[in-house]
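Handing you a structure now.
The complex is shown incomplete by one protein chain, all other protein chains being positioned as in the whole.
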Amino acid sequence: MINTLILQAPAETTRYMIAGYTVIFGVMFLYIVSLIVRSRKLKQELETLKELEQEKK
Amino acid sequence: MEPKPRMLVILDVVTVLLFLIAVGMVFFYAPLEAIMGQVQRVFYFHVANAWVGMLGFMVAAIAGIAYLRKNDRKWDIVGLAAIEISFVFFLTAIISGSIWARGSWGTWWTWDPRLTTAAICELVYAAYFMLRQGIEDPDRRARFGAVYAILSFISVPLTFISIRIFRTIHPVIFGGAAAAGGTFEMSPIMLQTFMFSLLTFSIIFIDLLWHRIRLGKLADETEALRLKTLQ
Partner (left out) sequence: MESMPKTEDKLGTTESTLGVGQFIRSVTAIIWKDLAAELRSRELLSAMLVFALLVILIFNFALELDAAARSSVTAGVLWVTFAFAGTIGLNRSMAMEKDRGCLDGLLLAPVDRTAIYFGKAIGNLIFMLIVEAIVLPVYSVLYSVNLFNPGLLLVILLGSIGYVAVGTLLSSMAVQTRTRDVLLPVLLFPLIIPVLIAAVKASTGFLQGVDVADIRAWINLLLVYDVIFIAVAFMVFDYIVEE
């Protein structure tokens, strides 16, 4: 009962929450971007190699 | 690389939707925790990330067993994809866990069994990548990768248990709440948010895994053509 009488405000930790979520969203975003970039590069290389192969024939 | 299968397109959409709902729940639906304040919200995605990390490790171990038995290239691609994703998600879990610890108990690190085990998993992955790096022959690389994934996956629960026993005997210096590993009362709404986050991240894992496997197949195809034409 005493707890309800003594109202303690929760700690002011908003900046940590922001930091935490920046990291979470940031890393996820970066990883997805890396997947896309790597995919593009490989596709390009594949195209180039296919052309090379055509020229050889 | 074959065009995106329809299932994957649908999965992408579902994943994004679930993610948006989860974010909404975390920031607007879940209540403010009475003692820790806003930083407690980090908990939902922090645990979800760790969960995905473990999932990934398990998938890699299973893919390892499958590769050894069937000798089918695709299992190696699955294994590598799972470990890469697990690495990223464990990293997020560790950093967000550290930030949560700092915000809640004023310390950047607690030798909490889960956090410590996650850190050890990251080292295992680093070792996994180094192992693969040092091998030219693709078959041997796949085989050794598979063996190491299996061995390390088996050691992780043992590691976790040993740290757990260690911790129950040695209470941590950083104060009661930190020693207990961050217990706070979870109200039903918090529990819902928590479970939904786990679900969302599981779907995110499957979606990313699929994409990463496609990337792996593309890499294989390119590598094969590279070897052929540059003869």
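To keep things simple, chains are lettered A and B as they appear, and every chain counts its residues starting from 1.
One rule holds in what follows: a contact is a pair of C-beta atoms (placed from the backbone, for glycine too) under 8 Å apart; a residue touches a chain by one contact, two chains touch by 3 or more.
The structure displayed is predicted, hence computed values, not measured ones.
Colleague: Taking the complete complex into account, which shown chains does the hidden chain touch?
Modeller: Per the touch rule above, the missing chain touches B.
Colleague: Could you tell me which of B:86, B:152, B:193 or B:222 touches the chain that is not displayed?
Modeller: The single option touching the absent chain is B:152.
Colleague: With respect to the chain omitted from the figure, which of B:29, B:51, B:109 or B:144 is a touching residue?
Modeller: Of the listed residues, the one touching the omitted chain is B:144.
Colleague: Give me the chain B residues in contact with the hidden chain, please.
Modeller: Contacting residues on chain B, toward the hidden partner: 68, 120, 123-124, 126-127, 130-131, 133-136, 140, 143-144, 146-148, 150-152, 154-155, 158-159, 161-163, 165-166, 169.
The rule we apply is simple: only the chains that are shown with their structure count from here on.
Colleague: Give, as an integer number of Å, the spacing between the C-alpha centres of chain B and chain A.
Modeller: Averaging C-alpha atoms per chain gives centres 13 Å apart.
Colleague: Within their complex, state which residues of chain A touch chain B.
Modeller: Within the complex, chain A contacts chain B at residues 8, 10-17, 19-21, 23-24, 27-28, 31-32, 35, 38-39, 42-43, 45-46, 49-50, 52-53, 56.
Colleague: Given the complex with chain A, which residues does chain B contribute to the contact?
Modeller: Within the complex, chain B touches chain A at residues 1, 32-42, 45-46, 49, 85, 88, 91-92, 95-96, 99-100, 102-104, 208, 211-212, 214-215, 218-219, 221-222, 225-226, 228-229.
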